[in-house]
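Presented below is the structure to which this report refers.
With one protein chain held back, the other chains of the complex are shown just where they sit.
Let's turn to chain A:
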Amino acid sequence: MKIVIINYGAGNIQSIQFALQRLGYEGILSNNITEIQSADKVIFPGVGEASSAMQKLRDSGIDKIIPNLKQPVLGICLGMQLMCNSSEEGNTKGLGIFDIDIIKFSNKVKVPQMGWNNIYNLKSSLFEGIPENEYMYLIHSFYAPKCTESIAFTSYETEYSSALQKDNFYGVQFHPEKSGKIGEQILSNFLEL
């Protein structure tokens, strides 16, 4: 199986590579369009700030190809957020795969949310065999509100989407690569889709 981790210069992707290794897979880091299109599974990571990450995607032309991919695609953290219509962070227009706008937590709670929180109302084959209310590691200041494409919820200030799915596109706000055995199981589920 050919797994491509889209490498567009957006922060730390080594952790994902290591998690794949622990699961017995090898990921290819690439920003090459042909390489991404020919993958069996595509992982779209992202750490950092939305507008500059989006600019990097546009610079490499990757923004045009992601919405047309037919194989399973998993956006993680900022990757998931960039797959949405827009983000309040840096007034960024997103890839428009998920029909929802990303907004910021208010200062009623500590921002960023940092740490382990539970995911529930699980609704996708991505969560095959995953019990309700397991803890995942999250680290983010912006979030996707609840919407028709939600496949998991988490509560922090409000109940929001901690995972989204539309057709072959999956997005998780949490870091499965850093969320213990259960996180690895979710990654493994994605790779077996």
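The definition used in the following text is that contacts are C-beta pairs under 8 Å (C-beta built on N, C-alpha and C of every residue); 3 or more make two chains touch, one makes a residue touch a chain; residues count from 1.
The definition used in the following text is that contacts and distances are computed from a predicted model.
K.L.:
Since a chain is absent, check the UniProt entry for it and pick the matching name: "ABC transporter substrate-binding protein", "5'-nucleotidase, C-terminal domain", "Hydrogenase-4 component E" or "Imidazole glycerol phosphate synthase subunit HisF".
P.N.:
Looking only at the record, the undisplayed chain corresponds to "Imidazole glycerol phosphate synthase subunit HisF".
K.L.:
Quick one: say which of A:96, A:112 or A:129 touches the chain that got left out.
P.N.:
Looking across A:96, A:112 or A:129, the contact with the absent chain belongs to A:112.
K.L.:
Which one, A:19, A:122 or A:191, makes contact with the chain that was left out?
P.N.:
Answering carefully, the residue with contact to the hidden chain is A:19.
K.L.:
Of the residues in chain A, which ones touch the absent chain?
P.N.:
11-12, 14-15, 18-19, 21-22, 47-49, 78, 107, 110-118, 135, 137-141, 155-156, 175, 177-181, 183-184
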